[in-house]
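Missing here: one protein chain of the complex. Every other protein chain is in place.
Moving on, here comes chain A:
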Amino acid sequence: MASLSSKPALVTLRQVLSELRKQANSKKLAENQMARYILNQYRKHQTTDQQLCKAADEMHFKAKTYYDYLHFSRRYKEINSEFKGKGERSVDDTARMVGFKLPHDPK
């Protein structure tokens, strides 16, 4: 696979863009510098990524690695925040957990 317009490379592109959309601060991808840069690179290496005697598949491997980095650091944060201890529960939370209500709660 040498061309960056082949199917696996495009799948990777879609994955990277989706991760960027999930993580970046602004919601619009058109304003995202990184997304624009990656699209530019894809266009530049559209016909072949064999420049300067680089190994075949080099750009695609890079894109895949970057996707792995984005995806798994997000996964790590998600799992961590789901399971990390959040200190002692309040009386309120404990009551709600077992299906009770506090005396001053509205019915």
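The working rule: a contact is a pair of C-beta atoms (placed from the backbone, for glycine too) under 8 Å apart; a residue touches a chain by one contact, two chains touch by 3 or more; residues count from 1.
One rule holds for everything that comes next: contacts and distances are computed from a predicted model.
Of the names listed as "Large ribosomal subunit protein mL44", "Exosome complex component RRP40", "ATP synthase mitochondrial F1 complex assembly factor 2" or "NADH-ubiquinone oxidoreductase chain 3", the one that matches the UniProt record for the absent chain is "ATP synthase mitochondrial F1 complex assembly factor 2". Listed by residue number, the positions of chain A touching the unshown chain are 20, 23-25, 32-34, 37, 41, 51-52, 55, 57-58, 61-62, 64-66, 68-69, 72-73, 75-87, 93, 96-99.
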